[in-house]
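Taking it in order: structure first as structure tokens, then the write-up.
All protein chains but one are shown at their positions in the complex.
Every chain is named by a letter (A, B and C) in the order it is written, and numbering of its residues begins at 1.
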Amino acid sequence: MDITTLGEARFPSPQRRTVSDQARVPSRLIHDPSTAAATEDWQFELAGPRERLFFDPTQTRAGIVTCGGLCPGLNNVIRSLFLELHYGYGVKDVLGFRGGYQGLDPVRGLEPFILTPTFVHAIHKDGGTVLGTSRGPVDIGLAVDNLIQRGINILFTVGGDGTQRGGHALFKEAQRRGHPLAVVGIPKTIDNDVAFVSRTFGYLTAVEEAARVLHCAHTEAHSVHNGIALVKLMGRHAGFIAAGATVASQDVNFTLIPEIPLHLDGEQGFLTALKRRILQRAHALVVVAEGAGQDLLASTQDSDASGNAKLQDIGPFLRARIEQYFQAEQIPVTLRYFDPSYLIRSVPADAEDSILCDFFARNAVHAAMAGKTGLVIGLLHDSFIHVPIDLLVSQKKRLDLNGPGWRAVLAATGQHLD
Amino acid sequence: MDITTLGEARFPSPQRRTVSDQARVPSRLIHDPSTAAATEDWQFELAGPRERLFFDPTQTRAGIVTCGGLCPGLNNVIRSLFLELHYGYGVKDVLGFRGGYQGLDPVRGLEPFILTPTFVHAIHKDGGTVLGTSRGPVDIGLAVDNLIQRGINILFTVGGDGTQRGGHALFKEAQRRGHPLAVVGIPKTIDNDVAFVSRTFGYLTAVEEAARVLHCAHTEAHSVHNGIALVKLMGRHAGFIAAGATVASQDVNFTLIPEIPLHLDGEQGFLTALKRRILQRAHALVVVAEGAGQDLLASTQDSDASGNAKLQDIGPFLRARIEQYFQAEQIPVTLRYFDPSYLIRSVPADAEDSILCDFFARNAVHAAMAGKTGLVIGLLHDSFIHVPIDLLVSQKKRLDLNGPGWRAVLAATGQHLD
Amino acid sequence: MDITTLGEARFPSPQRRTVSDQARVPSRLIHDPSTAAATEDWQFELAGPRERLFFDPTQTRAGIVTCGGLCPGLNNVIRSLFLELHYGYGVKDVLGFRGGYQGLDPVRGLEPFILTPTFVHAIHKDGGTVLGTSRGPVDIGLAVDNLIQRGINILFTVGGDGTQRGGHALFKEAQRRGHPLAVVGIPKTIDNDVAFVSRTFGYLTAVEEAARVLHCAHTEAHSVHNGIALVKLMGRHAGFIAAGATVASQDVNFTLIPEIPLHLDGEQGFLTALKRRILQRAHALVVVAEGAGQDLLASTQDSDASGNAKLQDIGPFLRARIEQYFQAEQIPVTLRYFDPSYLIRSVPADAEDSILCDFFARNAVHAAMAGKTGLVIGLLHDSFIHVPIDLLVSQKKRLDLNGPGWRAVLAATGQHLD
Partner (left out) sequence: MDITTLGEARFPSPQRRTVSDQARVPSRLIHDPSTAAATEDWQFELAGPRERLFFDPTQTRAGIVTCGGLCPGLNNVIRSLFLELHYGYGVKDVLGFRGGYQGLDPVRGLEPFILTPTFVHAIHKDGGTVLGTSRGPVDIGLAVDNLIQRGINILFTVGGDGTQRGGHALFKEAQRRGHPLAVVGIPKTIDNDVAFVSRTFGYLTAVEEAARVLHCAHTEAHSVHNGIALVKLMGRHAGFIAAGATVASQDVNFTLIPEIPLHLDGEQGFLTALKRRILQRAHALVVVAEGAGQDLLASTQDSDASGNAKLQDIGPFLRARIEQYFQAEQIPVTLRYFDPSYLIRSVPADAEDSILCDFFARNAVHAAMAGKTGLVIGLLHDSFIHVPIDLLVSQKKRLDLNGPGWRAVLAATGQHLD
């Protein structure tokens, strides 16, 4: 599946070293004659500067928009996008659209502003996003009107699946109208659950902060007799943050993730296992990803402004169930509940995520200047790649329960639940 | 009001430099002819090593107990108590009672253990308490039986008002039975609300961590349009943590404390002021101490195991009221609520608190070895002092609304609420 | 010794609550009948807003200058000075002089700039000084010409002794010329060695960072056989940082400070004591304040641009002596040398220092607006005071070798050197 291009790349690139448009990165890496190939083998374009550009830098205006929840590194991405456009290619005007996709709508949004070297100078040292963000889609027609009127030829969309789908619709509509618009996405999910992106920016910082929280929770649990600390971490559909923080911390006794159905009751259930732990060691640390155990909760059809299904809150539910259980068992426990998500996602990117953001952003600029569109930058086997949005949104990344990551969680916790 | 002593101090001290038993620190410092003296002028003994000891170190056994909620520095205090007893005076046996006052009760508690240099070596680098803790009193008779049976002559009680009152009762009961028992308290309140202690250990660390949380909350608030971050901080009866974190952060717009009645409604009320802020600046950061606005909540007569009146939770109450208000005003806002108390109180002591803990602990040992009892170590005008427990529990420390601390909060927030 | 005032304070203050000009804070606090009074008893004005002002805020221009080495909190001071002038009093123009005292000299200095709320908004989150700094004096005549020409009536000087003496000279010269100029100093010394200031801003942050370094140094020392870590810390004339970090860390074995002559050789000397430690425990952590052992070094008459006597570098000297000694003793050791001063002094202020800076700065503004001059803001027994510069520079603060601070160092290290 190759990437859509706007047309022939005719302008010379100012970049000294470039990457061939023919270079391919395969999705399937390990050769194992003992097993049948389980997954299709995709071939991805290697990201990087191209020899020839579709856009003439001197005639090009770019825009940047950040959507959805906060994630460490948003400002790094904005900054590196701007700097690569400005210094790397000589693009003069880069507009920051404000408040997420609302900012593309001239009625609902605030006026965008021109980014400058002075403005972006130190923004990467702060969490959050200087452009602001919001949830929810934008009226495609109004947004494309706006982009055309402002002469925008390149739009960088930093956000999750919904954002990227929206970006794709913007490109299609612009194409329909004959306006050359390259839309290049930078995948943003603190949960790290995007296909063809082995590590999304912000994820490592989140694991670092989550591990700090686990350290505090462990201290609370073991400083009182029969202390239980219950920590809800991010992870709507995948347990990567919960798993990563568990392995980093090595203090967790139970890690509950969306990929594994949660059984509370019965001899093999979580509550009995927790009782065993408390009776043996008099304290326990439990991590639950926010998407775990959703089938246990009263189902609703709600979804948030971004179209994500609204999760019921597993944290207070599990807290109540644990307290009821031990009360019924007449075992006095002290339960402390932690819900640190906003404290985790609002910090600045750590060093590794800062580096990652820089790579994602600069590669996005290279792709856009070459006239590529309808793609996001991916990361596979340590190589940055171009991932068609159609392919991206058709696949999901989940923790491989037979893989080394989950094996490390089982070794760290010693949990026997399933 | 002088300190109770167990009897004549007859043994020579191994300490090279000592402090006179006659040295006094006055509570009243500032001389202001323009005002009548508002407060009684107490004269406190200066803490420090005494020339002569009541207890023969070679014949003395000491015990340590930590009570109530976690507070940064508990392990530092335990460690310095032990080291001063062991190396400073040559006391051979120091027992760690486990699980708070429950550990003094041989029926309910776990067996205490002998502290050693190896055991305490690095404990000050961890949060929590290696002795464990619990809330609630102990049966005085059973506890004194236990102390006598174990030959304990000195007991260090690390805890709040209730703990210190309990310690005093232990001394009285031991005295009634003719057992020489020195009970010396180290005041522990992360809220910093103890009279005659200008700064309790753990308070500065709590302010540091709270300021970190405010930084995150500020990021959340200003990254979305009309973002409101509401942070509940510790402070049952006094707003010291809320005030300190506000002045350190300089990002807070409203700081609500127990010392000032909370008026939500009306033109002068908090909600109107918050609306003004949102309309002007499109984001706001609100700090509420847990004891603020208690009169607004349905009153109950409950108290926890330590006998503290149970507070209703102002956080979710205020969150709901803010959301209702803006809904009624038809102003869409995004509210993020933060409840970081367990994350704040479970961290290790920072450098300044580590130093403070060392001073508190070693002065407690000096007092006890000299046969002083019924006191806690205080800190007044930068000097460590002996505070009779009777006096301690008769006074409360609150934020002075006419003093420089609150003035600094008003300057930092610009709030005009009262 | 009262403070110089420029004249009658005639303008009403906008501050709601004020402090009496008659309130006094005594320097001597502890009453000890067993000793003769060792020190003179000074009475200081209490700092704070005054009821009446000498300067009409609407007609007043103020300037700020930061001098000498970096210190955590400089930007907090600048920011709070500006905010109190701007919002607290309504002073319209506040000039930031750039590059230290050089910035007062129109020939050598860069053009000063007008501070604004936007400019200072987040500067307190950064280390260093946004105004820049330099060492060395300024030509008093040229500077006063400049101040008069620019209509400056209030100058805030943030710096050490030399800076404050310079500020006093500026006031005197302006007075001679009939120009009403209030010069109010904020004492800046990371070493914490200024009389009548119990804690200078930046000191606690420095201790915190120094304790971090000691933790690393301890790790290096005990991870190899006969590992010695030697850490040079700040402290030209006083060992406060070395002592504070030692007590916070509890891992140090020897703390060498300027207040105690350093004897390297002989049975009672440092090297023999270090050998004993190495033979017993196979690792050691040594802290040396930069001003320790200066008499052992070849003396020179040099001084730096600020007029401070240039110290010889005790660090490499001691490192070489230790290595020579153990080589001669045929004991193989691995020595790691740490010189972290620039890493310590360049970080942002921690929470407590941030609060301290705010108090120092706002009190400086209150003093200046009341027409007081020739003073610095001091801090005594937890109260902020006005200290005449003449008095300030006539006294030195040193570690009291008979006091609790040094006693805590001896207890933490177990060192027996003197």
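As a convention for this text, a residue touches a chain if its C-beta (ideal position, glycine included) is under 8 Å from a C-beta of that chain, and two chains touch if they have at least 3 such contacts.
As the structure is a prediction and not an experimental result, all values here were calculated from the model.
Every visible chain touched by the undisplayed chain in the complete complex is listed here: A, C.
Only one of the listed residues, A:Pro57, A:Pro72 or A:Gly88, touches the absent chain: A:Gly88. In the complete complex, the residue from A:Leu204, A:Ile228, A:Ala242 or A:Leu391 that touches the missing chain is A:Leu204. Contact between chain C and the unshown chain involves residues 70, 99, 102, 110, 126-129, 132-134, 213, 216-217, 219-220, 222-225, 336, 338-340, 342-343, 346-347. Mapped onto chain A, the footprint of the missing chain covers residues 17, 20, 22-26, 29-35, 43, 46, 48-49, 79, 83-84, 87-88, 124-125, 198, 204, 207-208, 210-211, 215, 244-245, 247-250, 350-352, 354-355, 358-359, 362-363, 381-384, 402, 404, 407-408, 411-412, 414.
Note that in this section only the chains that are shown with their structure count from here on.
Set against the Cα centre of chain C, the chain with the most distant centre is A. One simple way to say how far apart two chains are is to compare their mean CA positions; for chain B and chain C this gives 30 Å. Rounded to whole angstrom units, the spacing between the C-alpha centres of chain A and chain B is 41.
Taken residue by residue, chain B touches two or more other chains at no position, since every residue touches fewer.
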